[in-house]
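Let's look at chain A:
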Amino acid sequence: MDIRLSGVSHSYDNFEVLRDISLEIPSGRIVCIVGPSGCGKSTLLRFLGGLEKPSRGEVLQIGAPPSDCLNPLTYIFQDFALLPWRSVRGNISLVLEDHGIRGARADGIIADVLARTKLSDFAKALPKQLSGGMKQRVAIARALAVNPAVMLMDEPLSALDSQTRELLMDDLVNLWTRTPFTAVYVTHNLAEAVRLGHSIVVMSRRPGEIREVVHLDKPLDQRQHGDPDLEEKQKYLWQLMREEARAADAELVHV
Partner candidate 1 sequence: MTEFTRRKALALLGSSAAAVGLASPALASGRKITVGALRFTSHSGSFIGFERGYFADAGLDVEFKFFQAATPMAVAIASGDVDYAVTAMSGGLVSLADKGAVKIIGGALSEEAGIDGQKYLVSDAAYQAGITTPAQLAGKSYGITTAGSSFHYMGSKMAAAEGIDLKFKPLQKVGAIIGALKSGQIDAWSIVPHLAKPLAGSGKVHIIGNVSDYLPDYQVTTVFTSAKNASAEQQMTRDFLAGYSEGVAEYNATMIDKAQGDEGVQALVDLIHKYVYADRPREKAAKSIINGTMRLNEGAAMNTASLQDQLNWFQAEGLVDKSISLETVIDPSYVQTLG
Partner candidate 2 sequence: MSDLHSPSTAARQVTFRGGGFAPSSPRWIGVAVFVVLLSLAELGTRQGWISPLTLPRPSDVLLTFQELYASGLLWAHLSVSLTRLLVGAALGASLGVATGVLIGLFSYVRAGLVPLTAALFPIPKIALLPLFVIWFGIDEGSKYALIAFGTFTPTVVATYGAVDNVDRSLIRMGQSFNLSWFSIVRKIVLPGAMPGILSGLRISLAIAIILLVAAEMLGAEYGIGAYILEAGSLYDLERLFAGVTILSLLGITMSTIIGQIERRVLSWRQ
């Protein structure tokens, strides 16, 4: 299943956030969206998953999601969004219960996603007992449980320290390599973008427009921390963004 944005614009009251965005997200690929803060990249992600409606333009699903897909468009949030009163297991079963999946079938799915995210030993733990990285792995496990057609990831690693971030990036790469999934990955961190993105969409500051789409052909599993060609790409991206970021930083916060 592909997703297409065509002519999407958005404003809050008279405050223009996004202008004329058209973009294609092909199946089985990770598309990273980078841009200075306030460029509307998170808003764009909310349009993709139907949590918000753009003022103009369309968000289209092309083709049907696979039949075993419970929740085609599934988010992973920056703040993890785990229910603190439910255990790891309970947090995952939460999203299965509404589909009538309980008992042995639920146990099977939960055991599988916990194994894939290396959390099998922590099924009974409460979120407060877990580190930030573990919490985000639970959120990833929860997303995997509904077998999404597209994963919508909103700065999933921004709340974590840099070591944990490296480890989780490795995990994401492994997950994708085993079973390729479609993902839109919003970040302000260029290193993450060059590690995980098959294509990288660079946005201008507000009102957000697409400045350039950069493609990376190197397979994900061959990319390493500190690869010279990735460094090169990252530098190039930074050149594109530098002025925008400076200008965005100098703007007054508009609430």
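General observations
Here is the rule we use: a residue touches a chain if its C-beta (ideal position, glycine included) is under 8 Å from a C-beta of that chain, and two chains touch if they have at least 3 such contacts; residues count from 1.
Selection rule, in plain terms: all candidates are chains of the complex that A comes from, given by their letters.
Note that this is a predicted model, so its numbers are computed, not measured.
Per the touch definition at the top, the candidate among 1 or 2 touching chain A in this complex is 2.
Every residue of chain A that touches candidate 2 in the complex is listed here, in rising order: 49, 51, 71, 73-75, 77, 79, 81, 83-86, 94-95, 97-98, 126-128, 142, 146.
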